[in-house]
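Just one protein chain is left out here, and the rest sit where they should.
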Amino acid sequence: MKTNPGRFFEDYRLGETIVHAVPRTLSGGERALYHALYPARGALYSSDDFARACGLPAAPLDDLIAFHTVFGKTVPDISLNAVANLGYAEGRWLAPVWPGDTLRSESTVIGLKENSNGKSGVVWVRTRGLNQRGEAVLEYVRWVMVRKNRATPAPEPVVPDLQSVVPATALTVPAGLDFRNYDFTLAGEPHRWGDYALGEKIDHVDGVTVEEAEHMLATRLWQNTAKVHFDATFREDGKRLIYGGHVISLARALSFNGLANAQMIVALNGGAHANPCFAGDTVKAWSEVLDRAETAAPGVGALRLRLVAVKQGAEPFALRDEAGKYRPEVLLDLDYWALVPR
Amino acid sequence: MKTNPGRFFEDYRLGETIVHAVPRTLSGGERALYHALYPARGALYSSDDFARACGLPAAPLDDLIAFHTVFGKTVPDISLNAVANLGYAEGRWLAPVWPGDTLRSESTVIGLKENSNGKSGVVWVRTRGLNQRGEAVLEYVRWVMVRKNRATPAPEPVVPDLQSVVPATALTVPAGLDFRNYDFTLAGEPHRWGDYALGEKIDHVDGVTVEEAEHMLATRLWQNTAKVHFDATFREDGKRLIYGGHVISLARALSFNGLANAQMIVALNGGAHANPCFAGDTVKAWSEVLDRAETAAPGVGALRLRLVAVKQGAEPFALRDEAGKYRPEVLLDLDYWALVPR
Partner (left out) sequence: MKTNPGRFFEDYRLGETIVHAVPRTLSGGERALYHALYPARGALYSSDDFARACGLPAAPLDDLIAFHTVFGKTVPDISLNAVANLGYAEGRWLAPVWPGDTLRSESTVIGLKENSNGKSGVVWVRTRGLNQRGEAVLEYVRWVMVRKNRATPAPEPVVPDLQSVVPATALTVPAGLDFRNYDFTLAGEPHRWGDYALGEKIDHVDGVTVEEAEHMLATRLWQNTAKVHFDATFREDGKRLIYGGHVISLARALSFNGLANAQMIVALNGGAHANPCFAGDTVKAWSEVLDRAETAAPGVGALRLRLVAVKQGAEPFALRDEAGKYRPEVLLDLDYWALVPR
């Protein structure tokens, strides 16, 4: 067999590190495509001049470009035979990614738990994205349910003890970042860190109806190869499931309207792809302020935000039903930290 | 309210200058996308070597990339609550835009006139696009009909006195441009400035059927956020209106076939989006030579051209019906000056 069948549950060993294939050099081309694919308007990622006025050498690539690139490389080794993408935790952006950087990924297996039916199990991995100097630019924990292929003995169950939230003290602020001369007019909104109240909810108003061509272009761009996104003959219903990361980027870009100054993502506390998204769906987003923290960087505060993506038919700010389940219109429930001018 | 509701008619003050948000650094990525989105083949914009042979340091970005980028930034402040985009005048390209340049926009309110129904009014703005050195690269006047939100007294009506055509003496030829050694073979057609006769009409033959994904990718690329282009739940008929600038770029690119040597756009005399364009429409174009002028630059002449975009069902060169109204198949009627080798 020359082709890669992907790993099954019994193929993972606790503590092993998997080096993922196909390093990728990014350029202004990926940035331009990101702007074409998502309504992204964060000034820090759009303008070299704006970024320089904030103490950076130039505009970095969007933090989610780094995430998607690193994530895409893991798919052939981690989620080719995944039944479900169960969660994220302890995600931290550790250094900006610039045009010209080359990213690669590796994942360490930190947890294994076979399901009682013996047909699948949950695999926890800690994935790191590394640049061409071997510096970590991003790390996160992800767990997926993976099918078993052979009747093997269940491994000793190990469930990692994960932080429910990355503590504010663990956030990495990019070297040099300084928001003291932040230009709120050029950024697009006047709201400072102190203007956001705990529990405040923001309806981001705008919506985007998604086309098949768009989500496939995006998913391929990150070299994510999962069949279910591309092959209309793969699922019985003939639908192509939209890569969950596409919904993350759509929602994050839509959140500009109300959170234009939530410039940099520095941590991913958790996230759930609550319901599948398909072409034809109209995606909207709302946010909730979950926490606030100061940082040591001049003029830089941090907001912990819930970002919820919903589709047509959603009621304002409705997340779960009485039974505690996500409502069917909810696509994404993401919990992250962003850096905001004080 | 953290989100931007856009300005209503009563929010504009005569003489005020609005600084638009989200400056943008452009790269070869935007150029590549422009080639993917439009059948653009102008050699001066396609090849660094061709541009150098014409006295420029490298191939500039397409003049319409500059236009769309500058225009897109104005949308949240000028046309978010616009009922109609009524016209353009006095558009002038003042300097080429190169990969690596950062563009921002600002608009001065130069006219205000409330409609007699008291529910809306017309706003005239002069918009300037500036690069990272603060140099103007583009300016144009645009007027839009904007809804009123509150019952306020009508302002003193001021209708600016606009030139119907930018005079040839006011055209700015890019520094260094020299068409004396122009390579007509590499440019794609042999026709010189002197080969075009006043009143001559050219059917550009080719057609492009437009897809939803294409116009949304294009419109997002320019960070134009008007809901009506993206959200299929916004209009009652479930259609997404195609950004008028997408039709401008399509028609201009199609006009290569017959106007391959109309290399640089230097002025926009006027323009009307005659009828809406929707996905599934097949766009074709024809041109009419309206005027000719010499310039002081070596080998460089100017043609004033009418560029008309039509959709399926249009009759050759048909523009208006007996009542003087645009025929329903006409999408765009644009009047511009282009630089052509003599």
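Here the chain labels run A and B in written order, and each chain numbers its own residues starting at 1.
What we mean here is this: a contact is a pair of C-beta atoms (placed from the backbone, for glycine too) under 8 Å apart; a residue touches a chain by one contact, two chains touch by 3 or more.
In this text, all values refer to a predicted model and were calculated from it rather than measured experimentally.
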item: Of B:V97, B:A187 or B:L319, the residue in touch with the unshown chain; value: B:A187
item: Residue of A:A136, A:L217 or A:A318 touching the missing chain in the full complex; value: A:L217
item: From B:A36, B:A293 or B:A318, residue that would touch the chain that is not displayed; value: B:A36
item: Sole residue of A:G28, A:G42 or A:G188 that reaches the chain not shown, by the stated touch rule; value: A:G28
item: Chain A, residues in touch with the chain not shown (by the definition above); value: 2-4, 19, 21-25, 27-30, 32-33, 76, 99-100, 102, 104, 132, 211-214, 216-218, 220-221, 223, 225, 227, 230-234, 240
item: Residues in chain B touching the chain absent from view; value: 27-33, 35-41, 43, 46-50, 59, 99, 185-189, 191, 195-196, 200, 202-209, 211-214, 217, 257-260, 280, 282, 312
